[in-house]
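Excluded from the complex is one protein chain; the other protein chains are retained at their positions.
On to chain A.
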Amino acid sequence: MAKTYDYLFKLLLIGDSGVGKTSILFRFSEDAFNISFISTIGIDFKIRTIDLDGKKVKLQIWDTAGQERFRTITTAYYRGSMGIMLVYDVTNEKSFENIKNWIRNIEENASADVEKMILGNKCDLEAKRQVSKERGEQLAVEYQIKFIETSAKDSLNVESAFYTLARDIKAKMEKKQEASNPAGARSGAHQIRANEQQRKPTSWLSRCSLL
């Protein structure tokens, strides 16, 4: 049976409540924007297939609730993620400061080689801005993470943020693949599964505890 994709990447969106994680995902998956704020409860995901260098890449993007009360549910999803988007709101100083806490969370819960990226969302609201682009860049440099300012409302940089993250994951994966299998595997998909399966025991157990 013909496979519908070459790679499956699991991505995770984290950040304070109200910074626009769901909006970014909504923009990316449906290319739409809804002004009203509906807080995410627990966890949800969307799937979008993109084309990267001729490969079909399925992105399963998990959208987490920013609110503290859902923290236990959401951290369970860190482990299986291959890429994490850290989102803050440029009009909200606190959400920017909390990025450090979120990074610590990642360090505690996610696998070590997870790709990360910082998004400064709502950059269309220039008048209300509290966090300058420079500070965002500085923080990114500090943690050696890529950084981009986005606007889910104006559809600014959302697409490129996901593409960048996906491309980085793909590059890393191919590099690893080459290292472990210099002859070159026939199918990337097999390789992914191999990767996942290596992590599986911990991931499965962590979920069991949640259940």
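Keep this in mind: contacts are C-beta pairs under 8 Å (C-beta built on N, C-alpha and C of every residue); 3 or more make two chains touch, one makes a residue touch a chain; residues count from 1.
FYI, contacts and distances are computed from a predicted model.
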{"item": "Hidden subunit of the complex - UniProt protein name among \"Tad3 protein\", \"CST complex subunit STN1\", \"Vacuolar protein sorting-associated protein 45\" or \"Exocyst complex component\"", "value": "\"Exocyst complex component\""}
{"item": "Contacting the left-out chain in the complete assembly, out of A:Gln60, A:Ser111 or A:Gln130", "value": "A:Gln60"}
{"item": "Residue in contact with the excluded chain [from A:Ile50, A:Ala76 or A:Met117]", "value": "A:Ala76"}
{"item": "Absent chain, residues of chain A that touch it", "value": "1-4, 8, 36-45, 47, 58, 60, 73, 76, 80, 189-190, 193, 196-197, 200, 203-204, 207, 210-211"}
